[in-house]
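A single protein chain has been omitted; all remaining protein chains appear in their positions.
For chain A:
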Amino acid sequence: MIDQVEVNQQLMFDGESDEKQFLTFMMHDEEYGMDILAVQEIRGWEPVTTIPNSPNFVRGAMNLRGTIVPIIDLRMRFGINAIEYGPLTVVIVVSVQIKDQQKIMGLVVDAVSDVYSIAEEKAKDVPDFQDSDNAYFVHGLVNVGQKMVVLLNLEKVLDLSDKSGLKG
């Protein structure tokens, strides 16, 4: 049984077991990564419809070919200062399973960066930074060359009903 699993993995990843692909993006000069399989598409920023009384990081709702998709500003979600949206600003549309429900949401980030293949075990545990709320959203840290990439736990980032990691 175990052998079979290994064979499958080898077939899938061409010999390099346990590697996952991550899409990375820039935000506040840091590089963040998310599982590329969750990404549906990447779009330029366009004005959205404000949802009344929503948390400040929810920019509003957008029409994605007939589906109403909420747009979340990741900077604000992490409590980083907002900046003016520019030509590089993109919306990464992701599809994530949140509590038995598949939800499609858009994340506004400064710019997309790269795609890396990263072995799961290389992801380092998050150092104990108790004073930061954002640790809650982080799945792990990984070094790619000279850079450090923060891998995000999308389920937690996008679970809006969970208030534990929120600022303000």
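The criterion applied here is as follows: contacts are C-beta pairs under 8 Å (C-beta built on N, C-alpha and C of every residue); 3 or more make two chains touch, one makes a residue touch a chain; residues count from 1.
Here, contacts and distances are computed from a predicted model.
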Name under which UniProt lists the unshown chain, selected from "Chemotaxis protein CheA", "Branched-chain amino acid transport system permease protein", "L-lactate dehydrogenase complex protein LldE" or "ABC transporter substrate-binding protein": "Chemotaxis protein CheA"
Of A:27, A:74 or A:105, the one touching the omitted chain in the full complex: A:105
Which residue of A:48, A:90, A:123 or A:149 touches the chain not shown here: A:48
Sites on chain A contacted by the missing partner chain, in the whole complex: 47-54, 58, 60-63, 66-70, 103-105, 160-161
